[in-house]
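Sharing a structure here in structure tokens format.
A single protein chain has been omitted; all remaining protein chains appear in their positions.
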Amino acid sequence: MSSDNSAPLSRRQFITGAAAAVAGLTIAPGVFLLKPAEAAQKADGPRWGLLIDTSKCADGCTACVRACHEENGVRSLGRPETDAQWIRKVNLTERATGHQHSLPVMCQHCENPPCVDVCPTHASFIRPDGIVLVDKHSCIGCRYCMMACPYKARSFIHEKLTDQKPHAPRGKGTVESCTLCVHRIDRGERTTACVEACNRDGHKAMTFGDLHDPDSEISQRLRNYGSTTIRADLRLNPAVRYQGI
Amino acid sequence: MTLKTHFRDIEGRSARYVALLGGLLVLVALGVLAALMKGSQGHYITGMNNQVVWGLPHIFAILLIVAASGALNAASFSSVFGRVAYKPLARVSGLLAMTLLIGGLVILVLDLGRPDRLVVAMTHYNFKSIFAWNIFLYTGFLAVVAVYLWFMIERRMNRYVPIAGYTAFIWRLILTTGTGSIFGFLVAREAYDAAILAPMFIAMSFSLGMAVFILVVLATFLGTGRPLGDLILRRMKNLLGIFVAGVLYFVLAYHLTNLYATRLHGIEAFVLLNGGIYTFLFWVVQIGIGSVLPLVLLFHPVWSQSRRVIAAAAGLVLVGGFAQLYVIVIGGQAYPLEMFPGYDMSSSFFDGVVASYVPSLPELMLGVGGVGFAFLLFALALKFLPFLPASLSDEHVDPHADQSGTRTAAAGA
Partner (left out) sequence: MPSVLTRAGLSLPALLAGLVFFALSGCGKVEPPPASLLAEARGDQCVEPTDVMRREHMQILMHERDEAKRYGRRNPDHSFVGCVDCHVSPTANREDPSTHFCMACHEFNAVRMDCFQCHTDRPSDAAPASHRNVDLHESIERHLAAHADASTNAVEVSIP
């Protein structure tokens, strides 16, 4: 809201902001209802995803990691083994050739997510737009989802937290992972903190977009250059796709 | 008409019994303390971390749950397989099954990140989750065995005992399958993605449950000064031997199938050859001390006559089972996820390296707390309800032996 700490909000300001957002949201379902007739591929609304071109991902660069953790208030508590990491840079060395490269790995927002399958309370769930989240109101902290995730994407909060970001509630005893910056998407923005940072640094290794929209940049790139996913053998059909692994 | 057994609750005033209760209460208090510490501090005070998310408490819990299903052996043998010799022990067996299961569940619940949300777990079921299924299986098991016990104790209901017995027997098989499937369904992890884990857990339930049961029977009968014949003991120890051999068979089959698949060579080498503590636990504790040694003890013509040796063998089987679960649960997590076949990986999030796990005191306290709670319930139940047969001397066990001296005061089981 206001950047001035002491400035009171007027009701007008408050409600206007609200009304604008509601209008945007209520129009959206209507738009999506009309779309299927136009584009067969766009069956039921968008599916948000990422495309990561590993050949552009610079060794030793951690801009995306930093940006994500800043955006979502993820901080180290000085205990690396229990600290949460929503995104990490993985360094790969091919055994046969010794070729090295690196790439960011986060929750892959699987279409058939094992974490959702195993969660006893429905706390892990997949939104209609394909984003996989943990509902911390019903997560009991059993960590079965962490056992099930093939990408080690999730972190358990091992201690009390303070100073969370308003849009990213997180707390002791629950599990969390990359949200694909769902707060931005719900605000109508069409990028994530990691993509933004990567572009800002000029690497342009990551693209965010709607996998269901054939005209989106990400769909076109995928169609033109192909892609692969991590552990494609598991057929989880992740929304995070890679080029150049 | 089969032989009537007289059941009598225990006096419960002897110094030894009070001391036992006191000791168990101390264990429970330790567990409660650990749970409170975890609740206020969070899990960082334990050895568990983002790599090894299930630790010592889960091993204790799974051990208790698996043993609970196996503790029902004696009851099943009498009601389902018509082995009359086990009839006098059916009630204790059912009771032990219930209390062990409760102990295991308490550990599991107290180790949750949010134990205060237990109600959520009971009201929001995801039927795709094997975990949610297990919640049903566990509570259902308690209910089925409770009814079974009631039918055994209540004379009017005696004729329904076989039905209850069958239900309980089938239920326990499903329950152990469910427990094994918690791991068997984890496609992501090399160590777990195997259907054979379910039958292996059933075999483990037979052997671990029998081991606990033998120890408990020895302790209660000798502790209360009731006669215990060698006949029943000999039968039980022979069965224990067979069950231990059965588990060994499944372990062998599991590793042989894994060795056949090249993609699993990494995890196999880790467990069998170069996994450090896990390799040690596998070969020395699980196979050596926990399987081969007890087999020798149980079938040695001279040694196996001694009750001490039988008790020692049962104890070793439990130690071996603990090691086996440690290797499966912790070892399976410590081995890095293979996300990029053909590549070595490293990151700040411990990718590509064997995760470290050092069990911590609070975890141990929680584990023994659960064990203490299970046996506390058991000991209290023996005092207030007639679960324990007054005598298990040989002539009480063998129905063809002389029936003099038995009384028909209480309903037969």
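A and B label the chains in the order they appear, each numbered from 1.
Everything that follows uses one rule, which is that a contact is a pair of C-beta atoms (placed from the backbone, for glycine too) under 8 Å apart; a residue touches a chain by one contact, two chains touch by 3 or more.
As the structure is a prediction and not an experimental result, all values here were calculated from the model.
Set against the missing chain, the residues A:His69, A:Arg143 or A:Arg231 yield one that touches it, A:His69.
Residue A:His137 is the one among A:His137, A:Arg190, A:Lys204 or A:Arg223 that touches the chain missing from this view.
Remark: the omitted chain is touched by one listed residue; of B:Gln41, B:Thr167, B:Thr224 or B:Ser346 this is B:Ser346.
Contact with the undisplayed chain is limited, among A:His101, A:His167 or A:Arg221, to A:His167.
Against the chain not shown here, chain A presents residues 1-6, 8-11, 14-15, 17-18, 21-22, 25, 60, 62, 65-66, 69, 74-78, 80, 83, 85, 88-89, 91, 93, 95, 125, 127-129, 133, 135-137, 160-167, 169-172, 174, 182, 185-186.
Quick note on the criterion: only the chains that are shown with their structure count from here on.
Residue ranges of chain B in contact with chain A, taken from their complex: 41-44, 48-51, 53-54, 112-115, 117-118, 120-121, 124-126, 128-132, 135, 182, 185-189, 333, 337, 339-340, 342-351, 356.
Residues of chain A touching chain B in their complex: 77, 79-85, 88-96, 105, 114, 116-123, 138-144, 146-152, 154-160, 172-175, 230-231, 234, 245.
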